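A protein chain is absent from this complex, but the other protein chains hold their places.
What follows is chain A.
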Amino acid sequence: MASAATYKDRQLLAVIGDEDSVTGLLLAGIGHVTEGADAQRNFLVVDAKTETSQIEQAFQNFTQERKDIAVLLINQHIAERIRHSVDSFADPFPAVLEIPSKDHPYDPEKDSVLKRVRRLFGE
């Protein structure tokens, strides 16, 4: 069960998305770069050239290693590329949220949470 310690420090939102989504979200003010030598960004811009392994690594980093992220936003078409990791990630923290992007409208059929909803209600 989620105890207070697991989410007390989680204040940030993270984003993995295409350039437009990331730009917009950063304009909203979610961008954060940790101080110090190994500066870590809480966002990853994915374009056609980005390797899947890189996305995977960022996803693992945001979900497993960093303890200050409360919500991870990920474009749905990018989540689709690492669908296995997204589907198998079941922890409540951070909340992984699939968002639509400009070029890819939102498809509820693919959302891992909505899939679970439908499976639960046997539809």
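Following the convention adopted for this analysis, a residue touches a chain if its C-beta (ideal position, glycine included) is under 8 Å from a C-beta of that chain, and two chains touch if they have at least 3 such contacts; residues count from 1.
As a convention for this text, contacts and distances are computed from a predicted model.
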Practice task
Choose one: "V-type proton ATPase subunit D", "37S ribosomal protein Mrp1p, mitochondrial", "SKP1-like protein" or "Elongator complex protein 4". The correct choice is the protein name in UniProt for the chain not shown.
Solution key: "V-type proton ATPase subunit D"
Handout entry: Residue among A:K67, A:R83 or A:R116 touching the omitted chain
Key = A:R116
Handout entry: Residues belonging to chain A that touch the chain removed from view
Key = 1-2, 4, 7-8, 10-13, 19-33, 41-43, 45, 70-71, 73, 90-93, 95, 97, 99-102, 105-106, 108, 111, 113-114, 116-117, 120-121
